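Heads up, one of the protein chains got dropped from this complex, but the rest are sitting where they should.
Just so it is clear, A and B label the chains in written order, and each chain counts residues from 1 on its own.
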Amino acid sequence: MNATSWVRRDLLGIADLSAAEIELILDTAESFREVSERPIKKVPTLRGRTVLNLFFEASTRTRSSFEIAEKRLSADSVNFSASTSGLKKGESLIDTALNLQAMSPDLIVIRHAHPGVPHMLAERVEAGVINAGDGAHEHPTQALLDAFTIRQHKGGFEGLKVSIIGDIEHSRVVRSNILLLTKMGAEVTVAGPRTMMPVDVESLGVRAVYSLEEALRGTDVVMMLRVQLERQAKMNFPSVREYFELFGLTRARLKAAKRDVILMHPGPMNRGVEIASDVAEGKYSVILEQVANGVAVRMAVLYLLSGVHQEVG
Amino acid sequence: MTAEIQRKRKILDSKQLSRVIRRMAVELLEKESEAKDLMLVGIRTRGVPLAEALAAEILRMEEVEVPVGVLDITLYRDDLSTIAPQPVVKETHFPTTLSDRALVLCDDVLYTGRTIRAAMDALIDFGRPRAIRLAVLVDRGHRELPIHADVVGRTIETRENEVIDVHFAETDGENEVLLLEKLGE
Partner (left out) sequence: MRLLIRGGHLIDPGQELDERLDVLIVDGRVERVGKDLKPGRHGEVLDADGLIVAPGLIDIHVHLREPGQEYKESIETGTRSAAAGGFTAVACMPNTTPPNDNRSVTEHIVKEAARHGYARVYPIGAISVGQKGEQLAEIGDMVGGGVVAISDDGFPVMSPELMRRALLYAQHFDIPVIQHAEDLGLGADGVMHEGEWSTRLGLPGLPGAAEDLMVARDLRLLEETGGRYHVAHLSTARSLEMVREAKSRGLAVTCEVTPHHLLLTDREVFESGFSTHTKMKPPLRSEADREALLGGLEDGTVDAIASDHAPHHVDEKDVEFSSAPFGIVGLETTLGLCLDRLVRPGRISPYRLVELLSTGPARALGVPGGRLAPGDPADVTLFDTKRQQTVNPTRFQSKGRNTPFAGWKLRGRPVATLVDGRRVELR
C-alpha cells in the first residue's frame, strides 16, 4: 500500500477506512511530526488552498488543532463558528452548504451536534469534507491521533488490550476508536455505568464490563472519557461523588493495569470526576502527547485529502 | 497515463559509476577547502545513496567524517495537484544544525531544476547555511530554472522523451546508469 491508493476525497468516519488506509495516515503523520519540530514549522504544501473550518458546536481543542495543522501546511484557513454563521439566523444547512460551495474551498472541516451532517454536506459540495465530530457518531481524527499515540508507545495494535472507560453511549470518540482499534487487531473493552452504555454495544466487536477494576485488569492502554455533567439531570448517574467512587481513575486503581500501561484522555478533563489530578499528570499519562500528535495527524489528513478532487455525484 | 518504456542502453556500469563518484569527491574537496564544516544532503530517494557514497570517498581520502542528511522535498513540490493522489511523504533528517555549514545537495539526475528549487526552499526553512552547493551524478539538460550544478559526474545529451535511470545497490540492488526511451503515452 502506498499513497497512490489514497483515493478518498472525504474523511467522514473510521467506518469507511480500511486497515491499510489507516496505516497510511499514521505513516504520513509520522513524517509530519518532524515538521512541527523544525525551527520554521511551516511547509508550503497547501499554499493557495482554502480550508473552511465550520464549527457549529463549541470546540477549542479540535478547532485550534486543525487551524495549526492548516497553517503549518500554508493553507488559507477561514473560520465559521455557530455564532457567526447563518444557521443562527435560520438558514438551512443546505443553504449554508451551497453558499460555502460558491466560495470554492478545497476542504471543509466540519463539527456539528447532529450525526450524519458531514455526510450530508459531502454529498452537496465539491470540496473534500473532514468530519471533526458529528454528534455521538464519529470523530475520526481523534481516533487517528489516539492510534498514532498508541503506536508510538506500543509499536502496534495486534493483541493490544485497550480499555475505554466512561460515558460510552454519548461519545463519538468511543465509536471511532472502537472501529479503528478493532480493525487494527486490538482487543477493546468498554466500561462505564450501565446507564451510559449503548444497547448492543458488543455487536461492535468489543467486550463490555461494568466495573472499573475489571476494565483495568491487565490492560495496556486506558482511555478515560469526559463525563458531561449535564448527564446527571438526564438520569445517567446520581451524583459526581458517586460517579468518581465507582468509575473515577485513581493511582491505586491504576495498579491493576500492566506495568507499562499508558493513560489517555481526549480532553477536556474533569479532574475529580472521571480522573484524579495526580494520575492525569502522573508518569503513565500521555495526554499532552495526544494533543501534540493531533496536529501531525491532521496535517497528514489534510495533505492526503487535498490530492483528490471529484465532481459532486 | 502509464508510459510504455523501452530499455535503450547502459551509460555507466558498476565499475564506471564508482570511478565517477570518486572523481566527484575529489572535485568537491577541491572546491570546498574546509571539509570539516561540510554536510552532504541527499535528496530522497536516489540522492541519498549518492551522498553516502561521496561521504565514504571523502572519509577514505581525507579521514574526515562528513555528516549526511536526508531531505524529502515532497512538501515543497510545485506540482502537487488536486487531481492525483498525493505522493508519500517520508521523513527529513539532519544529524546536526544547518547554520553556518556548507551544504552539498546531492541528487542523481539534474533535469528541469525544480527539485533543486524545492530542496533549497526546504533547507532554508531549517536554518541559515553558509553556502549551498549542488552535486549531481548526471546532468541531462533541459533546465527550466536558472540552476546549475557545482559538481557533475557526467553530462549526457538527452531528448525530452528519454529518461535517465540511476540505480544504486541500496535502493535497486545494482549500481548502474541507464538511458531509457519512452515510447507512446
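In this section, a residue touches a chain if its C-beta (ideal position, glycine included) is under 8 Å from a C-beta of that chain, and two chains touch if they have at least 3 such contacts.
From a predicted model like this one, the values you see are computed outputs, not experimental measurements.
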Could you list, sorted by label, every displayed chain in contact with the chain left out? A
Give the residue, chosen from A:Glu30, A:Glu70, A:Asp106 or A:Glu138, that touches the chain omitted from the document. A:Glu138
Check each of A:Arg172, A:His265 or A:Arg298 against the chain that is not shown and name the one that touches it. A:Arg172
In the complete assembly, which of A:Leu54, A:Leu93, A:Met264 or A:Leu302 touches the absent chain? A:Leu93
Who touches the missing chain here, A:Leu11, A:Val117 or A:Ile130? A:Val117
Positions on chain A contacted by the hidden chain, ascending: 15, 92-94, 112, 114-117, 119-120, 123, 134-138, 172, 175, 198-201, 203-204
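Simple rule for what comes next: only the chains that are shown with their structure count from here on.
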So what's the Cα centroid distance for chain A and chain B, whole Å? 40
Of all residues in chain A, which touch chain B in the complex? 2-7, 24, 27-28, 30-32, 34-35, 38-40, 42-45, 73, 106, 300, 303-304, 306-309
So, in the complex, the side of chain B touching chain A is made of residues 72, 74-77, 80-93, 121-122, 125-127
